[in-house]
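Just dropping this structure here.
Of the protein chains in this complex, one is absent; all others appear in place.
Letters A and B mark the chains as written, and numbering starts fresh at 1 in each.
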Amino acid sequence: MSSTTPVVELENLKVRLGRREILHGITCRLGVSGTGKAVGLLGPNGAGKSTLILTLLGFLRPSAGRARILGFDCARSMGDARSRIGYMPENDAFIGDMTAVAFVRQMAELSGLPPEAALEKAHQVLFHVGLGEARYRELRTYSLGMKQMAKLAQAIVHGPELVVLDEPTNGLDPAARRRMLKLITEMKSEQGMNVLVCSHLLRDIEQVCDEAVIMKEGAIVHHCDLEEERRSNRSFVELEVTGDDGNLRAALPEIGAEGVSEGFGRWRIVLPPGVEVDAIWGLVGRQKLLVRKLTHRRDTLEEIFLKAMGHLAHTPGEASLEVGQL
Amino acid sequence: MIAPAVIFNEVSKFYGEVLGVNRVTLNIPPGITSLVGPNGSGKTTLMNLMTGLIHPDHGHILMRGISPRDPEALMRITGYATQYDTAPRWATGFSFITTGLLLFGYGRAEAEEKAWKALERLSLTDAANRKVAGYSKGMRQRVRLAQAIAHDPELLVLDEPLNGLDPLVRAETIAMFRTWASEGKHVIISSHVLQEVDLISDQVVLIANGMIIAEGTIRTVREEIQEHPSQYLIRCRDASDVASRLFSEDHVSEIRLNDDRMGLLVMTRDREQFARALGRIALDGHRIDGVVPADENVDALYEYLIGGE
Partner (left out) sequence: MAVYKRGYRRYTGPLTGRWTRFLVLPRYAWRRIYQQRLVLLLTMVAFVWPILCAGFIYLTNHVELLQGLDREFREFIQVDGRFFSIFMYVQAGFAVFLAALAGPGLIAPDLANNALPLYFSRPLTRWSYALARLLVLVGMLSVVTWIPGLILFWLQVGLAGGEWFQANWTLGAGMVAGFLVWLLILSLVAMASSAYVKWRVVAAAVSLAFFFILSGVAEMIDNVLRVRWGHIIDPAWAVNQVWRALLGVTPVEGPGAVASAWALAAMVLLLVVVIERKLRPVEVVS
């Protein structure tokens, strides 16, 4: 398998559940396998994200078109593909009367690891996700956060090339969420695994993913490269100042910029090409204001998402978009 | 007339040996209040105490002037949504809410009308006549919320209400909370997504180990934590130069350089002086690409007060 095989490749994929057609002919290529990247899957409920994941895992058959994962056909050749894939389902998934070690070990062996390696890796991975102390206890005694981590452990113990995570931070408290996101980032950057994350939390996806796919009503409405987006956002600035900013709006054209006030000293400013951040510092100094906060727009994904959903999105410097017009 | 408040006075609750909450005192004004804390810290116990599902071993509680020991009066003005997936399997969305309303004593016609309005607010009208068992997770969450708001309560107690909702519905639900908050109602929610808590809450209550760690608006809580200096994240080209300039300022206590040498984390005891110093540095030709106060958010408060891993 060459290094340019996409992680996921869909060709006019249609999937039915019962009588309803859920996915209406999707075509796209996601990720380039072997490069340790993360793809985020977003969309409102009912958009077909779970259906897509289940199809990619081979649990559902396409009614038309094709789906490929790591180059393997999802409807036909999943037998070989599955030892290279790890899956963390959204719902609770565990075997109550097994200890964490026995559980992860059994799953590792089922994925094709030899018994001694399975035992070693089971211990290693349980320490890695933070369940070291509790690994000899039965899974039914675990708290929700611990069960999530155990689910993650069984998904990665066999060192898969691709890990599919469905709502990985669901129900986790802030400390556990931070640890989960850190683990996911490590998985792709240090272990070189590819990750497909499905989540409702835009911030999680933004923090962890390099590519994002937005689905709506059974189709993909947007596919973006987050790295690119972050880099190209240099010309939007969020500014927060202390002091009397009454004249700031009138003064902005001095540096060729325009902006909108959100009250409480918060401003959204657009810089034309060629004008750098230094100009803002100069302007602020002249206005005798102090800078409290200055960033280039960080809500990249939120804005992209809202636009993709066809909602009103107003950015200073752009004409306002009416609903339905994209 | 004093604004109605949610008051807890030295409230303790133990389940045999197991701790629920320990000597909790709260005074929550109307608006959106978020309960934040690790799992097992007592949030659900607090909510159950508020709705009268359990009674305290010690202390007393007043919910907008009504005691939870008077459930008939309290439940009329309270809407409660748990975090558990507990809608009955036989029900359709519509019948679920209507049945609840009938229990309140509304006539059938009025119950159906209110149910329909609640479903509209949560955008569930298309699926209203399907069985709840066939709903997706987000829809089940919404139907529970709809059931909580159907009787126009003044006081909403919601355990992780945004869990499982996609970004659009999230935004709509948050807008709905804001509307109620502005009408003088109490909206008490518990949440683990701290960035959201930051954006939507008027007040926060931080709880850990069954005790209240902090209560109030985010900014006042932060200002009260004197012993921690303020933190700022700075993005700049020549980090080392900027760092040495900042070190010569006497209000700066600690500076950490980013691995990529394009950023700094600065800890300072005086915010205003720091802003002035930064302005001077920028005008002297050092390119400062970004300044972000790193700790005026619930995430940092959580970190300071409750601790991470």
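Note that in this section contacts are C-beta pairs under 8 Å (C-beta built on N, C-alpha and C of every residue); 3 or more make two chains touch, one makes a residue touch a chain.
This is a predicted model, so every value here is computed, not measured.
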Which listed residue, A:Thr5, A:Gln106 or A:Gln207, touches the chain dropped from view? A:Gln106
Where the complex has a chain not shown, which of A:Arg82, A:Arg135, A:Arg203 or A:Arg268 is the residue touching it? A:Arg82
Touching the hidden chain, out of A:Gln154, A:Thr169, A:Ser199 or A:Thr295, is A:Gln154
From the listed residues A:Leu13, A:Leu42, A:Leu60 or A:Ala100, report the one that touches the chain absent from this view. A:Leu60
Residues from chain A at the interface with the omitted partner, ascending: 17-19, 54, 57, 59-60, 79-80, 82-83, 85-87, 89, 91-98, 102, 106-107, 109-114, 117, 121, 124-125, 127-128, 140, 154, 157-159, 191-193
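By our rule, only the chains that are shown with their structure count from here on.
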CA centroids of chain A and chain B: separation to the nearest Å works out as 24
For the complex, which residues does chain B have touching chain A? 36-40, 136-139, 160, 163-170, 192-195, 272, 275-276, 278-279, 282-283, 287-293, 299, 302, 307-309
Residues of chain A touching chain B in the complex: 42-47, 50, 90, 130, 143-145, 167, 170-179, 200-203, 242, 276-278, 281-282, 284-285, 290-296, 302, 305-306, 309, 311
